[in-house]
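For this view, one protein chain was removed and the others were kept in their places.
Right after this comes chain A.
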Amino acid sequence: MTLEKCQIITHVQKSLAFTAYDVKWVPCSARFVVLGQHARGTGALQVFELNTGDIKLVHEAEKSDAFKCGTFGASALRSRHLATGDFAGRMSVWDLERTEMPTYTVKAHDQIINCIDGAGGVGCAKGPPEIATGSRDGAVKIWDVRQEEKPVAKIAPVEGDIVHDTWAVAFGNSFNDHERVVCAGYENGDVKMFDLRTMSLLWETNVKNGVCSLEFDRKDIQMNKLAVATLEASYNIYDLRTLHPEKGFAHVTQKAHDATTVWAVRHLPQNREIFLTSGGNGSLNLNKYTYPQQRSKKDAKGRDEGVAGTIEQINTASVAEQPVAAFDWSPDKQGLCVFAAFDQAVRVGIVTKLDQYR
């Protein structure tokens, strides 16, 4: 770890009795939720709270199916319900004070829900609150809790085509009540972006390796950047402001984490140029994206073409021996984060000196 730059420090570590697959901060609070699977195959949901230098378990629940992923993206500030996807393909929305029964549940897919994202809630106030789920059955479905049983939209391969597992899903471009874009990453490296206003495919590409994680730098602005983390130790950042008819979006690729999978890529909520990638070697890399002088230029035929910027690694820290599969920045406190590795432990981390990048 280089010394002058931001430090990534593990503040508290707590071991769990189950494998954690996802961690999320509860918005506007000092609590976070850990979702995972017990050894006996049941789902584990635990809520911890930061308390003077330690974390305290405030609530736990065990459900029949293991949880894979969760999001607060579609929940209102008042209720802050957690939407989860589980191994049985069920999407449920939970009130963390009353976890005996979900407030909304639907059998979203017939196979495991690999990824989930929400928009229209606390972090992204524009547009209807929607939840996107991506599953091993190759489909991405958009749900609204106000509509029972049927999804608002379904994006699935044509019957008869080869099915690729959906590994990552993300909402973006939700800058007014009508616009929204959902981007899905598949196991064969496909990245497809769908416009939900026109219900059509906007852009697609193939990044050669399975996509583990996708994130727009901000959900609630006009789409600016997209980070795509893949297998084989690499990740791409796409500049989404200029779409070229043939070349698509401009991008920059970066290798990281010593030939292991890049499990998660997360932008800092307080500064969209700073993002962190977590790797299969148990390390966290803090990076900064710098825009080029000119974000677009003209190509030979006079059409607009985007120009990608550069990525600079600020610092790195090795925090676990196992892959760090889940990471979340606190939306309320800059530098506070929580992450979980496959070693059945959850850790609260602190990243210092982020103020210098304002």
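We adopt the following convention: a contact is a pair of C-beta atoms (placed from the backbone, for glycine too) under 8 Å apart; a residue touches a chain by one contact, two chains touch by 3 or more; residues count from 1.
In this section, contacts and distances are computed from a predicted model.
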{"item": "Omitted chain, identified by the protein name its UniProt record gives, among \"RNA polymerase II-associated protein 3\", \"Sorting nexin-30\", \"Protein AF-9 homolog\" or \"Two-component response regulator ARR2\"", "value": "\"RNA polymerase II-associated protein 3\""}
{"item": "Touching residue (missing chain; options A:D190, A:E232 or A:E273)", "value": "A:D190"}
{"item": "Residue of A:A39, A:V158 or A:A300 touching the missing chain in the full complex", "value": "A:V158"}
{"item": "Positions on chain A contacted by the hidden chain, ascending", "value": "3-4, 7, 9, 11, 28-31, 50-53, 76-78, 80, 120, 125, 127-130, 142, 144, 146-147, 150-162, 164, 177-178, 190, 192, 194-206, 243-248, 332-333, 335-336, 350, 352-353"}
